[in-house]
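Here the complex is missing one protein chain, while the rest keep their positions.
And now, chain A:
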Amino acid sequence: MTTTLLLDPDIRDWVVLPLFVIMVAAGLLRHSVSVLLQGSPVKAQAISARSSSLLRQTMKLQTGAAHYMTTWRWQCRKEHAIQTLRQEADWAEAEQTKKSESGDATDNADDPMSAMMNNPMSMMKGNMVFMVQNMVMMQGIQHFFSGFILLKVPFPLTAGFKSMFQRGLGAELPDLEPSYVSSVSWYFLVMYGLRSFLQLVIGDPPLEVREQSSKTMQYGYLPPGRTGQDGAAVAQQLRQEAENLEVFVQPRKSEFDSVEKRVLGVQRYPKKSKLTGPDSHDSLFTNANTGNTKGKGGKKKSN
């Protein structure tokens, strides 16, 4: 049954538009608050910085770069990489035990556990602002804007959405189409829709701020909010990569082996004859163009 309801224009003036404006303002406020609550950069873990850079380099062996060196050299590098990864894993573990034995208390962000101990709010700060605001807004909407139909969405919805979007509209009105929704659903719709809009409005920070974060990484610090990696965890990663490399087999030979053929062109590339030696002049078994044939194809006929 399709019933077309006529909704009061006051709803639009006093609920739909104000709610939209409030949410834009709340989004900007949330952004400013999160910038203020940002922590300071933390010292990067020297062990994991060194080991993860080794890991990055050895992973390049598995990329297409393997086809730009001979198969044999690639295999040599693979073996060498496996060995180096295992050695580095041992080193990382040794350094980590040395560090925890010496009890270096000044180094925070050693691993996620101690980072959480030292700075219990660091992980929660960013999410908390968002969650708090969410709770407050939803409570506010339910208090102020409940009990009436807000709008009709222009696209048809299935009946499953009724319980979600028509909460608080008195008893479940079985006749009401699911397209008629309450204010809470408008809130959710706008919240997710505004994310990209806010990105556009707030815009990118100036170049200097972005450079600052990249320089922070260069100077050996992690950007605020990130925790470093434990030596043991990174050693685990290195050993895993060593095993991956061991099992890794190139499906085909390196393309580099045949590069001369490609550059000269198939026509010009000398053809390998199957026979060398005293039988090579046998016309039945050799190619006509092979240099090994004596006399055939090379002499010009002089008239």
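Here is the rule we go by: contacts are C-beta pairs under 8 Å (C-beta built on N, C-alpha and C of every residue); 3 or more make two chains touch, one makes a residue touch a chain; residues count from 1.
In the analysis below, contacts and distances are computed from a predicted model.
Novice: With one chain of the assembly withheld, which option in "TECT1 protein", "ER membrane protein complex subunit 2", "alpha-amylase" or "glutathione transferase" matches that chain's UniProt protein name?
Specialist: In UniProt, the chain that is not shown appears as "ER membrane protein complex subunit 2".
Novice: Which one, A:Asp10, A:Glu101, A:Asp175 or A:Glu208, makes contact with the chain that was left out?
Specialist: Touching the chain that is not displayed is residue A:Glu208.
Novice: Looking at the full complex, which residue from A:Ile11, A:Val24, A:Leu37 or A:Met69 touches the chain that isn't shown here?
Specialist: In the full complex, the listed residue that touches the missing chain is A:Met69.
Novice: Looking beyond the chains shown, say which of A:Ser53, A:Ser163 or A:Gln240 touches the absent one.
Specialist: A:Ser53
Novice: Residue-wise, where is chain A in contact with the chain that is not depicted?
Specialist: 43-46, 49-50, 53-54, 56-57, 60-61, 63-65, 67-70, 73, 77, 206-209, 211-212, 215, 218-221, 256-257, 259-260, 262-264, 268-270, 272, 276, 291
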